[in-house]
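Here the complex is missing one protein chain, while the rest keep their positions.
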Amino acid sequence: MSQLSDIIDALKPVSTATITTVLLKLGLRRVWMRGTRPLRPGQPRTVGRAFTLRFIPAREDLATPASWSSPRSTRAAIEEMPPGSVAVADAMGVTDAGIFGDILCARIKQRGVAGLITDGAVRDTAGVLKTGLSVWCGGAAAPPSVASLTFVNWQEPIGCGGVSVYPDDVIVADDDGAVLIPAALVEDVVRVAQEQELMETWIMDEVLKGASLPGLYPPNEDNLKRYKDWASRR
Amino acid sequence: MSQLSDIIDALKPVSTATITTVLLKLGLRRVWMRGTRPLRPGQPRTVGRAFTLRFIPAREDLATPASWSSPRSTRAAIEEMPPGSVAVADAMGVTDAGIFGDILCARIKQRGVAGLITDGAVRDTAGVLKTGLSVWCGGAAAPPSVASLTFVNWQEPIGCGGVSVYPDDVIVADDDGAVLIPAALVEDVVRVAQEQELMETWIMDEVLKGASLPGLYPPNEDNLKRYKDWASRR
Amino acid sequence: MSQLSDIIDALKPVSTATITTVLLKLGLRRVWMRGTRPLRPGQPRTVGRAFTLRFIPAREDLATPASWSSPRSTRAAIEEMPPGSVAVADAMGVTDAGIFGDILCARIKQRGVAGLITDGAVRDTAGVLKTGLSVWCGGAAAPPSVASLTFVNWQEPIGCGGVSVYPDDVIVADDDGAVLIPAALVEDVVRVAQEQELMETWIMDEVLKGASLPGLYPPNEDNLKRYKDWASRR
Amino acid sequence: MSQLSDIIDALKPVSTATITTVLLKLGLRRVWMRGTRPLRPGQPRTVGRAFTLRFIPAREDLATPASWSSPRSTRAAIEEMPPGSVAVADAMGVTDAGIFGDILCARIKQRGVAGLITDGAVRDTAGVLKTGLSVWCGGAAAPPSVASLTFVNWQEPIGCGGVSVYPDDVIVADDDGAVLIPAALVEDVVRVAQEQELMETWIMDEVLKGASLPGLYPPNEDNLKRYKDWASRR
Amino acid sequence: MSQLSDIIDALKPVSTATITTVLLKLGLRRVWMRGTRPLRPGQPRTVGRAFTLRFIPAREDLATPASWSSPRSTRAAIEEMPPGSVAVADAMGVTDAGIFGDILCARIKQRGVAGLITDGAVRDTAGVLKTGLSVWCGGAAAPPSVASLTFVNWQEPIGCGGVSVYPDDVIVADDDGAVLIPAALVEDVVRVAQEQELMETWIMDEVLKGASLPGLYPPNEDNLKRYKDWASRR
Partner (left out) sequence: MSQLSDIIDALKPVSTATITTVLLKLGLRRVWMRGTRPLRPGQPRTVGRAFTLRFIPAREDLATPASWSSPRSTRAAIEEMPPGSVAVADAMGVTDAGIFGDILCARIKQRGVAGLITDGAVRDTAGVLKTGLSVWCGGAAAPPSVASLTFVNWQEPIGCGGVSVYPDDVIVADDDGAVLIPAALVEDVVRVAQEQELMETWIMDEVLKGASLPGLYPPNEDNLKRYKDWASRR
């Protein structure tokens, strides 16, 4: 299952809620990115390997429109993003400038990138929504990135929303926000998460039939047996 | 009018804006819960007696998935919630873990609970929305409650969004958020609030006819007389 | 172009994102109001001269419902708002009381005011939305303004969302929030902004045709020439 | 006792803790300024009538070193401060620029001003401490005020640390911070506060002799009688 | 070593920095209370079993000076505190009212309580310092607790500074703040912490002799052997 496309197929039906539960059982608590919400509620769940971008605070002698032509610019970074990746931008939680607007998001979409995650903001929200790119961010802000931020580099380890992200870690994002699966743990997580989703489907059915929670969620021995019978019959 | 069903009927058409104005005139300023918004904008106004839940911070030796089977668990608490009550959960304003997800909300809904209010977050937002339970909360977060919180007890006095809530206080929630009416003041509030809603209906009509505000809102003697005539003719 | 109506016509198609970029090039970085979002996403872009309102914190001996009849009240201020203006209220970022509700917003709308901007909250959200007034604010809150704020005066210099606003500065607001154009700079901004919007239209077309970003945005010499050809042929 | 010097004499031995208790009993809860601490712990308690100063956010076209020569400058304001007054500056809670440094504080001290209170910061702390002026503030910051703030006016109603301050209200500041007594209530507060200080002296004596708290603080009937005997014998 | 006095003796020379390192190795990360600092820098390290106090937000109909005579008052709680205990008060992080002033702190000191920890504030700082009670808190504030808080109960599980505290957990506080050792882990922590303090003493000696850090801290095999020789010779 080590192929990216297989991982993506396996994770597509798994909620970020389930993934964080599985990671917690593995001892990982810092995997959900604070302050990053879907720009369009209900946009499809997005899965892919992280392509990281790093910003630091603006400095008037460095962060100028002229810097947009530099070889270390966000423009150059975008051209390096592989199809299917998820761009994750460390904006240091700064939400009073938009890191990307409609033109950059249109190009990211064109390159086949699966989504954009940032603890910062985007700008020209109406235009960004038109590009169809799935975006998770901390809000909308009119000012350009250079008003508050200086772009530094791509594919470095970053922090985003209180989570450390290394290039090629796997990102999953849905209406609850964005979570990280460390690259080394992806296969374990997929296996356990699929099992858990199945069990929760059964539990939800029971609840909808009127069952009470104690002994059901999590299941006691009897209910575990009933679940396994049900699962084996599927 | 001391029957709960009568109170609910009387409060259903009254906005939280009106209730806070009435309570302010009675000297109560701390009745609106900060940081708790409707999960689905436009969901129906919800009224009921408070059923309280209390969380404290997580501790790795206590807040584990195993704790979900404890007799002091959220599961046990849910089974104690009476139909028509409003569950109010003190999550200490922590919004990086979801106190409840789709399964628990489905069970709460099944029990006939009128709504869920918390200064924390919920998880599996898409699933929670499907249950049809009316929820006011501080956001959505993927991680399970045990990642940040430990459940302690139910039906204790709590703080929620900066407001103290005792079991059986009355909660009203609409698009402006959730407010508390102390149990002892409910009947007074209902009576005055109904009168105020009526007067504001008349004032709004006047405004829509082009009247200017000074002397109208609040009404001077002349306008008060005009209002009373109008009210008596209804 | 110094007529207000001409300025408004010229600014209507210009995004706040573009305006902040133009102002940044003129050396102005503090023009976007933090913590003020559209009450109804997608509401039309709004342009007009600022009519300012100033609140300070509530004091129990001053901020009472009785104060609503004072000649220095919000009611009196509203009657001074000229048609086409944009009301900008300095609520000191306080979002646990609503500065205006449905009745006051209805009157503001009746007076032909173009919109309301505040770093505070509004109340009776459902009613405010019904008035049709375009509102940018920091949220919804049930309590009346007097629960947290005292109204002081109108048409004074104020701060709103970290931006200083003087009467008659020009305000533009869209889905990215609200920005300020100092009165003295409006004509310069309009001229440059229109040119930039045109160029960005051309760049977006190029991106949608598959062009990569370096050398295009911002354009190098070649692309600048191509753009000018295109612009001259329109 | 309406003479300022008498009020000051009467309030000098009264702690801000006692004053806030007295004001609470009168129904005033918003009188203690958040985010303003003594610059030098242990500096003497300061009492005087408020002289207000108002800042709004900086704007690059307005807040320049050149503005320091304007007739509306902080320099002009300082020359208006009466001896014995307490300067109270509304810096909107901005603590990343210092509103005053050593030179301005030296001049304020020279004018006989009793103290400076702000929810902002001061700069050149070492120099300010040398001037001997008693300062309560939100911290120290190197940048000049114009880096973040624009001075607007003096002797207007302001907000400082969440408290509304009108010119001539009375300010008392000690190691617990700064509190406001509305001008109209000063005489009442002085009378009750002196009585309360006396009773608390007696209660503290009792505690130091080993008395337990219930029935003592606040005193029950017996203890009240004992206190009155003690007080009458002084 | 299970006697409290033995534990205290053993923990007195151990820094909170060392204790948190030991607990981290045991998997506990949430043990340091945020927002609680020594009231008097350099006050002696304090150790004892937790006696918990719980506050919720103020409500004008409940939080009155009259409530100070209630059997559920802070006064009654203080009389239950055993000598040698550490009072830990959950003030919900509210720092705009002081939970205790000089009189209550004097009584706490009289009862032989080892210290007071809170994520809230104290009042009458000058008076509290005179009592000699060691206090860790979030600041000083003049207003009485009832201005913002209502006391609920004692010896319940609480949250303080983001840490869950159960009665009889062990608290250690020094200039780095206050940390919790779960009751069940105290003996393990003491044993490991003493060993670690000894090793850090040796490492610090080496650093002061000019040794470089890699291989020393943490020690590689060679340095571990050198340390063990040194330790065995003591």
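Going by the order they are written in, the chains are A, B, C, D and E; count residues from 1 in each one.
Throughout what follows, contacts are C-beta pairs under 8 Å (C-beta built on N, C-alpha and C of every residue); 3 or more make two chains touch, one makes a residue touch a chain.
Everything numeric here is computed off the predicted structure, so don't read it as measured data.
In terms of the touch definition stated at the top, the absent chain reaches A, D, E within the entire complex. When the omitted chain is restored, the residue from A:Leu28, A:Leu198 or A:Ala211 that touches it is A:Leu28. Only one residue in the set A:Pro57, A:Pro82, A:Gly112 or A:Gly132 touches the chain that does not appear here, and it is A:Pro57. Screening A:Gly84, A:Gly162 or A:Pro218 against the full complex identifies A:Gly162 as the residue touching the chain left out.
Of the candidate positions D:Leu4, D:Leu26 or D:Ala106, contact with the hidden chain is made by D:Ala106.
Only one residue from E:Thr21, E:Ser67, E:Gln155 or E:Gln194 touches the chain missing from this view: E:Thr21. Take chain E: the residues that touch the chain left off the picture are 15-17, 19-21, 24-25, 29, 31-32, 34, 37, 42, 162, 174-177, 179, 200, 203-204, 207-208, 210, 212-214, 217-218, 220.
Within chain D, the residues in touch with the undisplayed chain are 65, 68-69, 73, 75-76, 78-79, 96, 98, 101-104, 106-107, 110, 123-127, 139-144, 146-147. Contact between chain A and the absent chain runs through residues 27-31, 56-62, 92, 150, 152, 156-159, 162-164, 182, 184-185.
As a working rule, only the chains that are shown with their structure count from here on.
Of all residue numbers used where chain D meets chain E, under half belong to both copies. The two sides are thus made of different residues. The centroid of the Cα atoms in chain A and the matching centroid in chain D are 49 Å apart.
Chain B and chain C have Cα centroids separated by 32 Å.
Residues of chain D in contact with at least two other chains: 27, 29, 31, 162. The list of touching chain pairs reads A-B, A-C, B-C, B-E, C-D, D-E.
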